[in-house]
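FYI, not all chains are in this one, though none of them got moved.
A, B and C are the chain letters, set down in written order, and residue numbers restart from 1 in every chain.
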Amino acid sequence: MTFQEIIKLHPRPASLDRDAVLRCIDECLDCAASCTSCADADLAESDVQEMARCIRLCLDCADACDATGRIVTRQTEPDLRVIGAVVKACSAACLACAEECERHAAHHEHCRVCAEVCRRCKQACDDLFAKIG
Amino acid sequence: MTFQEIIKLHPRPASLDRDAVLRCIDECLDCAASCTSCADADLAESDVQEMARCIRLCLDCADACDATGRIVTRQTEPDLRVIGAVVKACSAACLACAEECERHAAHHEHCRVCAEVCRRCKQACDDLFAKIG
Amino acid sequence: MTFQEIIKLHPRPASLDRDAVLRCIDECLDCAASCTSCADADLAESDVQEMARCIRLCLDCADACDATGRIVTRQTEPDLRVIGAVVKACSAACLACAEECERHAAHHEHCRVCAEVCRRCKQACDDLFAKIG
């Protein structure tokens, strides 16, 4: 996506590993949209009553990924305590959502795919966290 | 991005033109991230005083694109009046941001690229609006 | 809420009617939180299958109100075309959500209260729109 070019054109040198940052933003955008779509698909399923936990955790995960994607995108005057805590919280939200989506993966294809996206986003958050130390 | 697969796995048939919807979501995600990054780059420029309007319109555009991306993603029980008004507002936010970024395109490369993303997102919103009628 | 004090301490004179702005922000915050909570309450109801449209419109309304509250809060270098289009879209989202919540008001008290908040927020958006002209 084009936003990556803009990040590379920032006037100040990056204080964080750029590849880890770009991958984290990318996964957060994809995961936020995937969870918004999976919650919406759950809502249209005939077994929606059994999908309440999945919908709730997808909504939480979308909110966490949105905020994390925005915060990690900013390169001016970063506070590493904040970024570290935020990617850690996002990782927790992705894990909980992935685990719940996996429980429905056999009967809802959208949950199977969503779980994969959540797992990738969790990994990208964990990798960025490791770079922050 | 993977979220497009999830949208295609939705249990109910789409009520809107799917290609127009997918393109609108894609552009909204890219534009939201681009505007968040451009506002942040502006903030680190030595002429930040002259960039106040650009920062403000980038922040507005990011907020409008975020909300629009989420709302357009949902396929269950859509209300076309809501979707129409939302993509129209997003188009207005993209246009204002593009015009301001273009004023700085010669001296700030990130503004030049951001203006292009905003123009593309405006077009995608206008195209979806035209399909809603 | 304290944020109103901060808005009044802004270094530049407001370009929009301040009372209309403050009321619009206040209602957007309350409506976003009310719709987030109503969607969540719907999800825990035994008739959740019948609440799909209500959940979807509550989620849309929360997203629209969040973006609108942020955009209307900003006083530096406003673009009135953007603000006008955004409050108009928010008004449409509030109306659709109010109408749907009203259909469930007799059996779900949270929908009855949520509809009232949506109606008030719609009015605040319409009033601000009228001031922009």
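Operating definition for what follows: contacts are C-beta pairs under 8 Å (C-beta built on N, C-alpha and C of every residue); 3 or more make two chains touch, one makes a residue touch a chain.
Note that the coordinates shown come from a computational prediction; the quantities given were computed from them, not determined experimentally.
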| note | Full complex copy count, 3 shown, is 4
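The rule we apply is simple: only the chains that are shown with their structure count from here on.
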| said: Suppose you list every residue number at the subunit A-subunit C interface; are over half of them used by both chains (same) or under half (different)? | reply: same
| query | For the sequence-identical pair subunit A and subunit B, what is the superposition rotation angle on Cα atoms, to the nearest 5 degrees? | reply | 180
| request: Find the most central chain, measuring centrality by the gap between its CA centroid and the centroid of all protein CA atoms shown. | output: B
| task | Measure off the straight-line distance from the CA centroid of subunit A to the CA centroid of subunit B, and report it in whole Å. | result | 19
| query | What is the distance, in whole Å, between the centres of subunit A and subunit C, each centre taken as the mean of its C-alpha atoms? | reply | 26
| Of all residues in subunit C, the ones touching two or more other chains | 52, 56, 59
| message | Give the list of subunit A residues in touch with subunit B in this complex. | response | 1-3, 5-7, 9-12, 25, 29-30, 33-34, 36-38, 40-41, 43-45, 62, 66, 69-70, 73-76, 109-110, 113-114, 116-117
| said: Please output the residues of subunit C touching subunit B within their complex, sorted ascending. | reply: 52-53, 56-57, 59-60, 63-64, 66-67, 70-71, 74, 76-79, 81-82, 84-86, 88-89, 91-93, 95-96
| request: Using the touch rule from the top, collect the residues of subunit A that touch subunit C in their complex. | output: 40, 43-44, 48-49, 52, 55-56, 59
